[in-house]
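My questions will all concern the structure given below.
Shown here: the complex without one of its protein chains, the others still in place.
Coming up: chain A.
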Amino acid sequence: MNFTAPESLIFWTSIIFFVFFLLMRKFAWKPILGAVKGREESINNALASAESARREIQNLTADNERILQEARMERDSLLKEARDMREKMIADSKADAQAEGARMIAQAKTAIESEKNAAMAELKSHVSTLSLSIAEKLLKEELSNKEAQTKLVEKMLGAVKLN
């Protein structure tokens, strides 16, 4: 090949390359690399935020599910409690009523008994008073007229109706 003057190409290559490099660095590589980097960052950010949003939604769904589950459980337990309470109330009131009835019956029984006793006592006192007065009158008749007395006793006995 023709080895033309080496200084020509070395000189021009150095100058052209140096100027070319500076121009390209300022007007081409900086804006291009900057734009590419900026876009990559924005893409990465967008992807990351999409991922976090997705995770958030997932969490939200899980939360909802959990809350729903809890509510369902609470409802069930409330219902169960209410059912239990109702049954207990019914049982309680039944027992109360029975006890009250029994108590009232017992009370009535004692009241009747005491009334009966009182009545008997009164009757007894009446009978004794009556007997005494009869005996007194009898004695007085007896003492005055035997016949009359006897008649009297008979009359009185006839008049007295036992009860």
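Just so it is clear, contacts are C-beta pairs under 8 Å (C-beta built on N, C-alpha and C of every residue); 3 or more make two chains touch, one makes a residue touch a chain; residues count from 1.
Methods note: contacts and distances are computed from a predicted model.
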Of the listed "Putative lipid carrier protein YhbT", "Amino acid/amide ABC transporter membrane protein 2 (HAAT family)", "ATP synthase subunit a" or "Oligopeptide transport ATP-binding protein OppF", the name UniProt assigns to the chain that isn't shown is "ATP synthase subunit a"
Specify the residue from the set A:I16, A:A62 or A:V160 that touches the hidden chain. A:I16
Any idea which of A:M24, A:A108 or A:L123 touches the chain not displayed? A:M24
If the hidden chain were put back, which residues of chain A would touch it? 1-14, 16-17, 20-21, 23-25, 27-33, 35-36, 39
